[in-house]
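Below is one structure, written out as structure tokens, with a few remarks after it.
Every protein chain but one is kept in place in this view of the complex.
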Amino acid sequence: MSLGVGIIGCGLIGAKRAAALGTARLVACADLDAARATDLARRVPGAVAEPVDRLLTRADVDVVIVATTNESLAKVSVAALEAGKHVLVEKPAARTVAELDGIAQAAARAKRLVHVGFNHRYHPALQKARELVDAGSLGPMMFIRGRYGHGGRVGYDREWRADPARSGGGELIDQGVHLIDLSRWFLGDFVTVDGIAATFFWDMPVDDNAFLTLRSAGGQVAFLHVSCTEWKNLFSMEIYGRTGKIAIDGLGGSYGVERLTFYRMLPEMGPPETTAWEYPRGDGSWAIEWAEFLQDIHANREPSAGLPAARAALDVVGHVTARSGYHFP
Amino acid sequence: MSLGVGIIGCGLIGAKRAAALGTARLVACADLDAARATDLARRVPGAVAEPVDRLLTRADVDVVIVATTNESLAKVSVAALEAGKHVLVEKPAARTVAELDGIAQAAARAKRLVHVGFNHRYHPALQKARELVDAGSLGPMMFIRGRYGHGGRVGYDREWRADPARSGGGELIDQGVHLIDLSRWFLGDFVTVDGIAATFFWDMPVDDNAFLTLRSAGGQVAFLHVSCTEWKNLFSMEIYGRTGKIAIDGLGGSYGVERLTFYRMLPEMGPPETTAWEYPRGDGSWAIEWAEFLQDIHANREPSAGLPAARAALDVVGHVTARSGYHFP
Amino acid sequence: MSLGVGIIGCGLIGAKRAAALGTARLVACADLDAARATDLARRVPGAVAEPVDRLLTRADVDVVIVATTNESLAKVSVAALEAGKHVLVEKPAARTVAELDGIAQAAARAKRLVHVGFNHRYHPALQKARELVDAGSLGPMMFIRGRYGHGGRVGYDREWRADPARSGGGELIDQGVHLIDLSRWFLGDFVTVDGIAATFFWDMPVDDNAFLTLRSAGGQVAFLHVSCTEWKNLFSMEIYGRTGKIAIDGLGGSYGVERLTFYRMLPEMGPPETTAWEYPRGDGSWAIEWAEFLQDIHANREPSAGLPAARAALDVVGHVTARSGYHFP
Partner (left out) sequence: MSLGVGIIGCGLIGAKRAAALGTARLVACADLDAARATDLARRVPGAVAEPVDRLLTRADVDVVIVATTNESLAKVSVAALEAGKHVLVEKPAARTVAELDGIAQAAARAKRLVHVGFNHRYHPALQKARELVDAGSLGPMMFIRGRYGHGGRVGYDREWRADPARSGGGELIDQGVHLIDLSRWFLGDFVTVDGIAATFFWDMPVDDNAFLTLRSAGGQVAFLHVSCTEWKNLFSMEIYGRTGKIAIDGLGGSYGVERLTFYRMLPEMGPPETTAWEYPRGDGSWAIEWAEFLQDIHANREPSAGLPAARAALDVVGHVTARSGYHFP
């Protein structure tokens, strides 16, 4: 019998999740804004809108997707785990490491699984990169450069992301955690963290730019910049090994067509052999990510994008914002 | 009467300088490899090949271009100044700050001018960027991202650049000083220097990659990476102000067509107004740089790309390599 | 007092027109599918949905926009003119030259103006091209290359465009008339028409590809290809003069970002001076086109994109399809 799903937080991301449930069924959804929950429920036959506490007590809900704004991610996830549900919580999963640890404890007590929505791992270009790296096509890893950003919009500094009590931080905890997670996915844990978070443009108490230099135990470097003053939306990740390079550009939509270019060094060196793949068909990442979590649940297997990944990312965020003089709740 | 020029160091760069002397005349040239000096002299009517000491005593030599490998740059420059010549010395001008200070002292004593060959400033895209920034098109500066690198060649780690006694360091003192100088040209002096130099690939005692985070007194950031494991040659400089962005890509040749794209933010935000200029006609930078130095000499005016620029760059190089554990002579 | 507008045909294009009326007011709209008319009317305060004949008799309707499928364009335009309205009729304005001549006669009798929706002229890159050409930046015109196409969709050959009784033809009368009109806009009337229309892929009695070679009285050539087997959506127009070239790529959306590149020849020849403008902000063409027509009405001036332009395009279409063996009604 297919798994029942409850979605808490029915904004843009909640709706994307609802549209990518594959063999699972949306049973109930909840949102502080009841109209949004009702709208979403109406679009899925058999789904109902309910308050959070009622949703969590339903026996036909096996998995809860937590897609709220940041200040509720941890609290709702803990409640869902305590109600015996598996949880997919959107990144960053919590505002702080301390909050996140609460989720981990609840999961351990409840013996339930938690997948963190580091959705970018499931984009086709990143999946292809993973496959190339795993096949040894780059040789041993050397370093990664990442650039990720958008240009905000009029009034961006009045939105919830600009309020540290709700967001837990600025650009670094928003887009930054994706780049940190992707880098760690390829290079492993970081043992040295350096960086600057700064507020250059927006009139808000959180960072709008962060520059990171992270180093793994093996000396590999992730050199990352995230920005909400990027003016022209940009996603770029460049992965270097001893025998080749992968460049990923774009994420679809306003970030441009997603594309992976693979540069393979030849023994005689000189210009590398170059092959590129484009992914113009939009974003199947949500379905792939979800299918993996369903398999994890089925196999009772710890998700590869789980709480340790979120903890590693939040750890970097906390370090860099604190040393840059930000004191978020 | 046009100025007489002596060139010391007749390799690739010396020859480029000889071809871009404009109204000045090549009078004499010298090289440790006498055949190279003879070859170059033969290509220019009226020029002769001579030993360095003879070249420096010629009354018809007004300006000396020092285009040797790094270990001789300072020594030859000092000798030329002491002989009463103006000097154009190629970057990095010296292997260390201490060496460089010797040039400054000699210049002061001799009351002669020194231009440092930070040639990239004179590329058409950089000149256009300077013009746009000076006109206020970007608004107040926020940060710069720079990426510059090449992929070496078979045996690169056996060449003179791999020997710290000759080069004074690796990738950072080679291509790195260009990015540092360009960033300082736009952002001003750096008061905080962070970074990692590392040797990932080449079998040599100097760095093959460096990651820099530099901060100006006003908090503006230069986030720079240079590499000789770049696999596909790359030059990228992205300059961000509060109202726009400039992206410069390519330097011609194997670095791709030089291009500047200017993104201008509109009050309503959203996608910026976008204009691009390409410079496919090769490299007039040598002639422009030289003409500026001739004007400086004529006006007895301190060159804009002078010893302070070289000192600022070498200071960053020294800091980052030392804290990364390199001990160069 | 602002002009009152009636829209007949409330599909995609009709709705775009309704959203770009500027100082004019939508008064009434009509569609064979009454629900579509009602939907559109509901979105505009003060607008009502009505049958076509009622709409045409309203005194508060000064201008009628005819955005129906092709088989009704001429018939509805004639009726609107006979009711004393000015008319903006979407391209191709009629299925045949004979039908089109009926509109011209009705317009002459009614002393009313007809603008034909050759909307591409009003795209920002085309407007910029017009401005560059008018300023003499290309010198005397030599030739134009145009490529325009899309890849259809599953079932495309079952849609109305595949039925010659409704469409009047295939790809050539659909996208082809745009390229013909744009070429004529730059080169003037064509005196020689050569070409092939063919059905390569779709199971339909109309052409899915057309290859045109058109020649002006001055010997200038338009070399045009349109296709609905283009697989990857493409719009490219390359305009050559004796001293430069303009390349226009993209139309936004699935056709890619709209961009104009201007190549200016230098007296010494070699690589041209290259400047590019991108237009990522979507499509203001509908508003610009409409504003021009309002001015034409105000000044009682013949529209620049009027019936002669449509006649010239349909003339080419008729010639090429007939000589390729198609016999459309």
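By written order: A, B and C. Residues from 1 in each chain.
Heads up, the rule we're going with is that a contact is a pair of C-beta atoms (placed from the backbone, for glycine too) under 8 Å apart; a residue touches a chain by one contact, two chains touch by 3 or more.
Quick caveat, the model's predicted, so the values are computed rather than measured.
*Asks:* List the shown chains that the missing chain touches in the full complex.
*Replies:* When the full complex is considered, the omitted chain touches A, C.
*Asks:* Could you tell which one of C:20, C:44 or C:198 touches the chain left off the display?
*Replies:* Reading the full complex, the residue touching the unseen chain is C:198.
*Asks:* One chain is left out of this view; which of C:161, C:225 or C:319 touches it in the full complex?
*Replies:* C:225
*Asks:* Using the touch definition from the top, which of C:209, C:285 or C:321 touches the missing chain?
*Replies:* Considering all chains, including the one not shown, the answer is C:209.
*Asks:* Can you work out which residue in A:109, A:158, A:281 or A:323 touches the chain that's missing from view?
*Replies:* Checking each option in A:109, A:158, A:281 or A:323, the one touching the absent chain turns out to be A:281.
*Asks:* Contact with the hidden chain only, please: which chain A residues?
*Replies:* 270-281
*Asks:* Which chain C residues touch the hidden chain?
*Replies:* Touching the chain left out of view, chain C contributes residues 142-143, 145, 147, 151-154, 194-196, 198, 200-201, 209, 211, 213, 215, 219, 221, 223, 225, 227, 229-232, 240, 242, 244-245, 254, 263, 265, 268-272, 274.
We adopt the following convention: only the chains that are shown with their structure count from here on.
*Asks:* From the mean C-alpha coordinate of chain B to that of chain C, what's the distance rounded to whole Å?
*Replies:* The separation of the two C-alpha centroids amounts to 54 Å.
*Asks:* Which positions in chain B are in touch with at least two other chains?
*Replies:* Residues 270-272, 274.
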